[in-house]
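Please read the structure below before turning to the comments.
Every protein chain of the complex appears in place save one, which is left out.
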Amino acid sequence: MTVSFILNGEDVAVKARSADRLVDLLRERFGVAGVLPDCRRGVCGKCLVLLDGRLAPSCLLPAFKARGREVVTIEGFAQTDEYGDIKGGFADAGLETCGFCDSGKILAAAALLERNSRPSREEILAEMSAVPCRCTDPEALVKGVQAAADRRARRLYRRADQ
Amino acid sequence: MTCLSDLAPEGMVHVLTIRSPSARGRIVAVEPPHLPKGYRLAVAADIPGENRLRSLGVEVPILASGRVAYEGEPLALLAGPDPMVLAELAAQVRVEIEEEEPLLSWETFSSDQVVAKRVAVVGDPELAFSIADKVLEDAYVSGPLEHWYSEPQGALASFDYDKIAVRCATQWPYHVRDSVALALGSRPEEVVVRPTRLGAHLDGKLWYPSLLACHAALAAFLLKRPARLLLTREEDFRFSPKRASSSVAVRAGLDPTGRLSALDLRIAVNVGAHAPLAEEILSQACLAASGAYACPNIRVEGYAVATDSPPMGAFAGLGAAPSFFALETTAARLAEAAGQDPVEWKARNILRKGSALITGEPLKEEPPYDEIAERLAKASDFRRKWACYELVRKRRTDRGDGPLRGIGFAFAYQGAGSSLSGETPGAYAVEAVLDKELRLLIKTSAAVSGGSAIDIWRNSAAELLGIPLESVAVAPPDTDSAPDSGPVSLSRGIAVVNKLVERSCLAIQKRRFRDPLPISARSVYRFPKPLRWAEGRVEGSPFETAAWGGAVVEVELDAWSLEPRPLGVWLCVDGGRIVSPGRARSALRACAAGALGSCLRESLGCDEGRVAPSAYYRYGLLPLSELPPIEVDFVGAERRSAAKGVGELPFDTVPAAFLAAVSLAAGARLDTLPVGPEILASTEGA
Partner (left out) sequence: MLISEVHSPQSLPELLELMRRLPAAALYSGGTELLREQAGKYIFLPPETISIGALPELRQVSLTERYLEIGAAVTLAEILELKESALPELLAGALRGVATPALRNLATLGGNLATRSRFMDLWAPLACLDALAELKDAAGSRWINVNRLADDEGRPAFPPGALLSRIRVPLERWDAVALRKVGLRDYPAPETAVFALAARAEKGILSDFRLAFAGETALRLREVEGRILGRRLPLGAKERASFAAEYREAAAGLPSGLRQQFGTLVDGALDLISR
């Protein structure tokens, strides 16, 4: 079957089989490195994408589920101001990651801040549970998301001022 | 650094593993269906060199031949260009095994299952027991644990002109190199390993990547194309080495003042099949059996038991954690029996400078127990809470009195600098080169460790040579750029390699103003004398230095379901000189989160030593939302002693502290983790 969807802002179409997971299509056909197939159960967060603006594990999406929808990976998200807020916030908090869960963490933080611009510690931990990883220091992660929220607020405030 | 799963060179073939469906038996047939062009099945007979991985003194077959030793053992490899075609072909491979009854029992075992035995006796335990004031007996089982490292295991092999290039995530690049060379019948120099990003490993990638590298290399050799083997997470979960399960039976005797007068420990460790690290794991388990306590009469008897299960191995260290768990849990009961609070009881019994270790040698340093205990007690308000919760539990009439709470404290050490049996002394080195522009390049295969270790070395070098940090670089850990610095494990990356970096820099510093630049220096790791276990004694130094640490865990039992909820974790660690406290704190918190996970959630279903197939779907790390605040404190930094590895300490201490807390809250004697609904059985009567 041919599946047409929007990938990082571009209209794309790909020949896929019912058995193909979106995560593998993204990597193998579109060269997207920002999603990693790992647990294939939707729990590790390494394959997260934004599907119509919502955080979703691309390993649990058969190709046909992407039809007509908007898929954003970290490559697409990296073009946004929000990405800068989050990268900066994580750096402010000294958050260290293993390198495998970064994209998932950034997208999860983005999804959270989009809905809730000043999340509490509990709200952060609840949302970031989508990307559990051995490398994560929970305190640094909370601080990182809060710092990202600060940066975002300052940026939007500056923009409002102009 | 690149991730293995991102590497897909042109013309690459994928490799799938055909595994044994049986745990024991004779291989009758492994028959592929008709294979299209470009697809190939490889069996043991196709291995050009030797069909074995020489790992730390034990031989592991690369592909099973003749007989199978465990369910899931690799029998053959199927390689080809299209992964879907490959998956369909793999499903049609016919495997016939003449099955035999598998040997899965390990808590009770027959003598032919014993691959290693350790016995050590100090003093006269039997006499001490006969006159002891109180004697307690307990038995503990620690199940297998899954590493859930950052990336499932795999390897990519390709021919690079006249060399075989291997890429994989590994804690020991040179072991990969030598293993692939042996398998292909090549000289080690003909193989070059360029490690990929390692991420968090928890000691799960010490030797197994070498096996997978041999698989990939074999496929590349036969098909004359780059070949990549990537285990799915599920395959990795079920078949790569897990933490070896162990059972520890403890008999402890107290004298009339409540001091520990006798210990008798019986340990059995399920090392699975082939068991490359059996000797080491058993040694560490036995050495840690008496915990951090001074006891004049000790008997330890340990067995590494082989079963027809996948090889089991290291997990955040090599076997000490289950022993600390057992002894610290018993210690909580001993304190109770002695009528003392845990902090006080430990203070009276902890090892001190000059105390005899189980090897008979006196301890050279003073464990900073008092300082650690004081800091922890203060930070967590331990004494008051412990007394209060104890009282509340005794007086409680019904649930209306509020939820049940408990608090526990455990103390342990992490030894550093010991050798792994089977290693060649003098084989590991670190090199450094100072060039004309006064830039330093550190070369070590241990650079696979990544970020924080590398920063520590760079800091050490910059400091010693008086050059800016930006002038210090670390070469990639490729085997054609860096020397073999041995396996990187949780204790070695810092303690050993940092020392070698420092020594190299000091050597350069000495010659710097005399000799022309560039100057290079090479430091070789001098192994401490290995321990000698013989005639019921163990001699030697169990470790060069030790990092000491304690943990306090507070829990609350849900008022309705009685499930334990952690309220707080406090860690206090003496790791020597801490170059970067923020980072070290972060790393310890991440470890503590993992340790807490092993208490609450991470369960593999100990199905007679095998990892049950459904266990993968049940498994998960503890969600972040269930983590309590975790506080980490350091002591001893001002003493300027060498940096020590501390990554194992959370696993050595948190489980026992957790269990003590839950036991206090529930008024029950609990002895396994994770804690299940049986906790209710004990509280029903309370």
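Going in written order, the chains are labelled A and B, and every chain counts its residues from 1.
We adopt the following convention: contacts are C-beta pairs under 8 Å (C-beta built on N, C-alpha and C of every residue); 3 or more make two chains touch, one makes a residue touch a chain.
Source: prediction; values computed, not measured.
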Per the touch definition above, residue among A:48, A:133 or A:149 touching the missing chain: A:48
Contacting the left-out chain in the complete assembly, out of B:21, B:188 or B:620: B:620
Residue, one of B:96, B:190, B:234 or B:361, that touches the chain absent here: B:234
Residue among B:21, B:83 or B:188 that touches the chain left out of view: B:83
Hidden partner chain, residues of chain B it touches: 83-84, 87-88, 232-234, 398-400, 558-563, 616-618, 620, 623, 676-678, 680-681, 684
Contact footprint on chain A, counting only the chain that is left out: 1, 17-21, 24, 37, 39-43, 45, 48, 51, 54-57, 60-62, 64-65, 67-68, 108, 111, 126-127, 129-130
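As a working rule, only the chains that are shown with their structure count from here on.
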Approximate Å spacing (C-alpha centroids) for the pair chain A, chain B: 31
Chain B contact footprint on chain A (complex, rising order): 17, 19, 33, 36-41, 43-44, 94-96, 98-101, 122, 125-126, 128-129, 132-141
Touching residues on chain B, where the partner in the complex is chain A: 1, 3, 5-6, 84, 147-152, 197, 199-200, 202, 232-234, 450-452, 582-583, 585-587, 589-590, 593-594, 617, 620-625, 627, 629-630
